[in-house]
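Got a structure here, written out as structure tokens. Questions coming.
A single protein chain has been omitted from the complex, and every remaining protein chain is retained in its original position.
What follows is chain A.
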Amino acid sequence: MNAAKSFSSRLAGWLPRIVVAPSLLVVIVTVYLFILWTGVISFTSSKFVPVYDFVGLEQFVRLWATPRWHTAVANLFIFSALFLLLSTGIGLLMAILLDQNIRSEGFLRAVYLYPMALSFIVTGTAWKWIMNPGLGIQKVVNDLGWTGFTFDWITDPNMAIYTVVIAGVWQSSGFAMAIFLAGLRGIDNSVIKAAQIEGASLPLIYRQIIIPMLRPAMLSVIVLLSYIAIKSFDLVLALTNGGPGSATELPSTFMFSATFRRNQMGVGAASAIMMLMTVAAIIIPYLYSELRERNNG
């Protein structure tokens, strides 16, 4: 009887680990092992198929000597910065406005959140036509009588990346709004009331009290949107297909075409590792701050 009891209590102790083990194994193999494998490939001369002759940093040198990669990296910074800033800003503004106890809030919330339900492919294709100077905004405005109006960013290699920003922000600010709104609802009303009694104006309350209290929501939004920015691939593919020329190339589209279309598997792997480093640069400080906070709390 004693033995049985000790077995069941031992089982109870092991159960969480046993339950987690399969999914952990799958994640280790399909995510981390592949990351490792990609790292290995990036140090080989692989072109068409993987080969395992190590050539040191040659593929990284080659990668950084490719003008398309420079375009891709520059675009990633332009796109992520603007995408993050605008999505967060517009999302926060919409959330604050929606939080004013207006009528049919549920309906409006659905309207703003709806773009998030669309695939980036759909968003990209729709905005491709909306921004085409011969079909979309420019044509509509010209037909209305303002013939001098031009909006041809999508055909201009210097401006095309901003069209990706527009489509991305349109898609994601509703999502940021939803998170902020949830954050706003979590704030205790008595704090605001207390401030009002002290005579603080509403903008002041928002600036000094509410927005600082939204810090956890803000962090979630920024981390999730950074993910979307770095992995964004389908949006560019549908909107501009990396063009005109290679003006809207992003590291993700570069990686795909190097590996699967251009017979440069080693270069593709090197670019993937560079992307991983970028993600790590964002995620590691975040995890660090999260863990430290938890320890303090």
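Basically, a residue touches a chain if its C-beta (ideal position, glycine included) is under 8 Å from a C-beta of that chain, and two chains touch if they have at least 3 such contacts; residues count from 1.
We take it that contacts and distances are computed from a predicted model.
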Omitted chain (choose from "Probable sugar-binding periplasmic protein", "Heme exporter protein B", "Helicase" or "NADH-quinone oxidoreductase subunit J") - UniProt protein name: "Probable sugar-binding periplasmic protein"
Of A:Leu11, A:Leu118 or A:Leu135, which one is in contact with the hidden chain? A:Leu135
Taking the entire complex into account, which one of A:Leu15, A:Val29 or A:Leu97 touches the absent chain? A:Val29
It is residues of chain A that touch the chain not shown, namely 29-30, 33-34, 37, 47-50, 62, 65-68, 128, 132-135, 152, 154-155, 157, 240-241, 243-247, 257, 260-264
